[in-house]
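A single protein chain has been omitted; all remaining protein chains appear in their positions.
Lettered A and B in written order, each chain numbered from 1.
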Amino acid sequence: MTTLNPLAAIPFRQRDRMTYFIFLMVPAVLYVAAYIYPTIETFRLSFFEWDGFSPPEYIGLENYWELLGEPRFRNAFFNNLKWLVFYLTLPTVTGLALALLLDAELRGSVVFRTIFFIPFTITTVAVASAWRWMYKPSNGVMTQFVEALGFDAPNWLGDPSINTYSIMGAALWAWSGFTFLIYFGGLRALPTELIEAARIDGAKFWTILFKIKLPLLWPSTIVVLGIAAVDSMKIFDLVWAMTQGGPYRSSSVLAVEMYETSFVMFKLGQGAAVAFVLLVVASIVVMPYIYHMTRQVDEVKE
Amino acid sequence: MNGVFAKLRTGLAAAALASTALAGPVSAQQVKEFWHYLGAGGELEGVEGMMEVAKSKIDEEFTHRVVPGGSAGLRQQVQVSLMGGVPPMAYQVSAGLELNQLAQSGRLVPLTEAWEQINGDEIFPEGLIQVISYGDEKYGLPFAMSMLGNTWYNKGIFEELGLEVPTTWEEWDEVATTLEENGYVALTSGGGSAAWTIYQFYAALFDAAGADGYWEFVGGMMPLDDPRFVEAVDLFEAHFVKYFDDEWTGGVWSDGLDRLMAGEVAMYNMGDWASGYMRQRGWTPNEEYSFFPAPSLQNVTIFQSDVIVVLKGEETDLGMKFAAAAASPEAQQAFNAAKGSIAPSNEIDPSFYDPIAKMEYDKLVSEDAIVLPNLYVLMPSGFKEDLGNAFTRFGATKDRAAFDEELARLEEMRKEMYEAGEFGTF
Partner (left out) sequence: MSVTTDTHPVAASRMSGLTRKQVTRGLRYVALTLLAIVYMMPLLVVLNASLKTPADIQQVLALPTQIEWANYVAGWDRIGRSLWNSVLITGPSVVLSILIGAMAAYPLSQVRFKGDRIVFLFLLAGMLVPQQVVQIPLFMMMRALGLYNTIPGLWLVHLAFGIPFCTFFLRNFFTTIPSSMFEAAQIDGCTAFSYFWKILMPASISGIAALAIIQSRSVWNDLFFGLTLTNSPNTQPTPVALYTLIGGMEVDEGPLMAATVISIIPVMAVFLVFQKAFTRGLLGGSSK
């Protein structure tokens, strides 16, 4: 496993080189047209003051200075960080736990699989509606459940100190279907001989999990964590549909601020500035991490 | 190896150039559509009724399109379509500062000619005319009005406790106290939008500052430390905030009505779409629920209005014909009967209104009526959202000191924005 990849030393054969080149070019062209060009346009727009109808007016960096001065952006950014921590941990662990539970020859396995997966397929507006009902103050399912246990139910979506966590509950429900799916596929792919051998040697469940299964599941984990990190920065729909970032902006995130600035307040230039800041922040927070993980997957391979 | 990458680089550069060229100017082809965000139940039925009337009057093909996402979603789509060169001929706008700014941008067609043909000055209320005029021109034709500032109440609870509808703040306090003593939530507010709590403040503002002060505030000319404003906040605190419960912050506007219908909440100050909501859920207007105006608004109607605006382009003529047709009494009746809102035109036969709408209509057309547009939609973006959020927070936390602090910050903002000319003139 630790031998160097011998391919690095073998020079490409001419026609294979061509194949690789074409294989990379097609996606790259599409990618540039779909991402790079629009992003440059947006970056340009962020230097203008523009309501979308009147002629745009060049104002230099003013949109950016204004952003820095507004407490609402700091609050939104802070919430994005909370989302980052959440996305990286809870759905990952939950998905893994569900997958481990189902990773056996069980009768009715497909029924459980389907139940854990459906939430992931539901469109966000319906997830939001369902969870609004779960969280309704007097007759919501969660509220009644907590009260049945003898506690005072909190104001799930209305209390600024907890509403972001409440929205995360809905996200966990919807998102763990994805992490479950990836881990379940990963677990089914593990070489059974290795695990059987360890079991016969008397290894405990936890030893097998941490010493054998998890390292082998690293490629799945990278997919799960990579997407989670990205989504935590871009999260919009669920927050917008559940609280519109309220009450009084307590549950807002950067993408909500971007949308509100552009299309509720009609400051498209400033909205573009928020978008660009979001992109840069996301790159700074997420990219090194993804880079680190891809290195690790390469090491696993070697 | 390097060769591959060098080729890749050149290729990427070429692709970037190509895509820029693709995005060059495209010709404007206006689509023969009216865009709106009225997609749910009675709203959509209303638009379809209005379209039917318009089609019977105009001998051309055109249609409507529901854009999801409310006013922000519609604005976004109109924006994109304008940039891309296929804007709709007409779309829905809430009459207020946004309309004013659109008119200023030069993208809208003045509808003054159509306005004169239908005798707009005679058939629409004065306060409404004010918000759709810009300079000497009219820029929107109204098709629906909704009223704010009314308090909806559960008649069953009032009857049980033998309560009368209050007409003074003293009576208001007595009613609220009695309700609380009997275990009801006297008054709740709406969560979700930043606007619901500040809408209730209008009654206090009008009481303290009158119609002139109300307009002064709209124009950004009343400082937030003005004695009239401070008095209004005092009134609002004493008669509204004091009674608010602590559940509403996590809900949306309709949750308050669900609680009112469940007999948990007795009173709820909300726009008159509240009536449509309760009616759709099986309550009979004026039997199970009704409304009364806040004590200071006995003869005052505060409204907001949806108007049709027409964009400049090839289909401008059709757009103008459509807007005029939608302002006709038949179209207004078709729309408002289905949606349960009030027709802005006074040429309609009011017999189709339900008892609640009839009460609103009578108040609107009465001799001594004062008709004011919704203050929130007349104030500049950036300021109004912050102000609205400050009021929501005050309503939720009841923390006057924090509210005053926030008002001091907003006063700075008001001054700056006023000097920058960002407040509208109506």
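FYI, contacts are C-beta pairs under 8 Å (C-beta built on N, C-alpha and C of every residue); 3 or more make two chains touch, one makes a residue touch a chain.
Computed from a predicted structure; not experimentally measured.
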Touching partners, among the displayed chains, of the absent chain: A, B
Touch with the omitted chain, as defined above, among A:K136, A:K213, A:R249 or A:K267: A:K136
Residues from chain B at the interface with the omitted partner, ascending: 1-2, 4-5, 8, 19, 22-24, 26, 31, 33, 37-44, 65-71, 73, 76-77, 79-81, 83-86, 253-255, 258, 271, 273, 276-277, 280-282, 306
Touch residues of chain A, complete complex, unshown partner: 5-8, 10, 12-13, 15-16, 19-20, 23-24, 26-28, 30-31, 33-35, 37-39, 41-42, 98, 101-102, 104, 106, 110-127, 129-131, 133-134, 136, 139-141, 144, 173, 178, 181-182, 184-185, 188-191, 219-220, 222-223, 226-227, 230, 233-234, 236, 255, 258-259, 262, 271-272, 275-276, 278-279, 282-283, 286-287, 290-291, 294-295, 297-298, 300-301
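Here is the rule we use: only the chains that are shown with their structure count from here on.
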Distance between the centres, which are taken as Cα means, of chain B and chain A, whole angstrom: 35
Residues of chain A touching chain B in the complex: 11-12, 17, 20-21, 24-25, 28-29, 32-33, 36-37, 41, 51-54, 132, 135-138, 155-159, 163, 243-244, 246-249, 259-260, 262-268
Contact set on chain B toward chain A in their complex: 1, 3-4, 7-8, 11-12, 15-16, 18-20, 22-23, 71-73, 75-76, 79, 82, 98, 101-102, 104-107, 191-194, 246-252, 255, 259, 262, 264, 381-382, 385, 389-390, 392-393, 396
